[in-house]
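All protein chains but one are shown at their positions in the complex.
Coming up: chain A.
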Amino acid sequence: MTALLQVEDLRVAYGKIEAVKGISFSVEAGQVVTLIGTNGAGKTTTLRTLSGLLKPVGGQILFDGKPLTGVPAHKIVALGLAHSPEGRHIFPRLSIAENLQLGAFLRKDKEGIEQDIQRAYDLFPILGERRKQAAGTLSGGEQQMLAMGRALMSRPKLLMLDEPSMGLSPIMMQKIMATIAELKSQGTTILLVEQNAQAALSLADQGHVMEVGSIVLSGSGQELLHDESVRKAYLGED
């Protein structure tokens, strides 16, 4: 079976500086795949390239059998790739409900959109309670829920989450991770970028460790969780 997402020798540069230096990996439908790695490893750059915000200088991206390179960002979400960006990036002066509606910007099925908004409220009840409130007034964790809910509103085939636990309290982080696990159990395919390697690897079917623009180690979530070098570098053990 061919993978939902197939990345081949992807290279991305900012000016002359290459931030992603030829990485290859794939995501099968139904899987959770995680990219972990230190600051500046190129994880965000990779996701931003997949969703079309950055242009690669080389390599291939196949999504659902179609090449993504050269497709403008606003057309990629229509193909089924949703991206919840690092730092959440909710629209601060729009309400929660309006943010969710924007996640479904390209959909025409009004009833389906309403149902999915309700589903987002079921997933994150606090969003439902505050639906009229400006999104910029939410706490960091609530904004993260909104960003995830908004990304789900396009009914993506692949959901990309960039550091959903960043800057959250331990309780909030647990809640977000539990939500990702729930999405996984519902069959959502997820590409998860995380600094919290322990949580990410526990959830993931596949994991890849990035260092300065390259994938240095790949394996199943469990393999990486028990890999000595990973434990030393990312799980704070010595």
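Just so we're on the same page, a residue touches a chain if its C-beta (ideal position, glycine included) is under 8 Å from a C-beta of that chain, and two chains touch if they have at least 3 such contacts; residues count from 1.
Methods note: contacts and distances are computed from a predicted model.
Only one chain is not pictured, and the protein name UniProt records for it, out of "Sarcosine oxidase subunit delta", "Cell division protein FtsX", "Twin-arginine translocation pathway signal protein" or "Branched-chain amino acid ABC transporter permease", is "Branched-chain amino acid ABC transporter permease".
When the whole complex is considered, the residue among A:A29, A:L62, A:L94 or A:V212 that touches the unshown chain is A:L94.
For the options A:V57, A:L106, A:A178 or A:V216, the residue in contact with the chain missing from this view is A:L106. Note on the undisplayed chain: of the listed residues A:A13, A:A29, A:L53 or A:L235, the one touching it is A:L53. Which of A:V57, A:A73, A:A178 or A:V216 touches the hidden chain is settled by the complete complex: it is A:A73.
Panel shows chain A; residues 51-53, 72-75, 77-78, 82-83, 85, 89, 91-94, 98, 101-103, 105-106, 136, 150, 154 of it touch the chain omitted from the view.
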